[in-house]
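With one protein chain held back, the other chains of the complex are shown just where they sit.
Moving on to chain A:
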Amino acid sequence: MRVSSAAKAISLALSVVWVVGCSSPSTLTEDGDLSSSANGSATTYGAGSGAGMSGSGSGSGMGGSVDVANLQTVFYFDFDTSSVRNDSIADLEAHAQYLATHPQASVRLEGHADERGTREYNMALGERRAQAVERFLAVNGVNGSQVESISFGEEKPAFMGSGEDSLSQNRRVELKYVAR
């Protein structure tokens, strides 16, 4: 089941990644060198491998039936913990398989905490959560250069408010496919 959902995910994600690639600041020069005006955080892949991804025609990858966007991209955590929950595993494995089979794709993991506790400690907690997801992906075959983690601590709540509902919605890692 997981394999098939991942396979379904793959083809549409290709188009997702390609579209993002169009608007990214990364540009491919004519001699094949990848030059980037971004922060230079993902520079480990060779110049040649990027060409097929962002340089191919507009029809690429459109033949599939599924979307990586149909997978869960927000993963929740229990209070003051950074363990990947059981309800996150299936979809994270699907993302991992997609990334493992598509070394050109990359994701940004944004870790968040709820508002309880101090801000810098929560910044560390958000990073720990992003790293937990990063480790999960690595164990499932994803190359480290495809993943960037960042923590926003409690600074970007998904929901305002102090009820347990919004608190639990705010303890999360958001997985976002990015161009590089």
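The working rule: a contact is a pair of C-beta atoms (placed from the backbone, for glycine too) under 8 Å apart; a residue touches a chain by one contact, two chains touch by 3 or more; residues count from 1.
Here is the rule we use: contacts and distances are computed from a predicted model.
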Name per UniProt, for the chain absent here [options: "Carrier domain-containing protein", "2-oxoacid:acceptor oxidoreductase family protein", "Phosphate ABC transporter ATP-binding protein" or "Tol-Pal system protein TolB"]: "Tol-Pal system protein TolB"
Residue of A:125, A:142 or A:179 touching the missing chain in the full complex: A:125
Missing-partner contacts on chain A, residue numbers: 39, 41, 115-121, 123-125, 127-128, 149-153, 155-156, 160-162
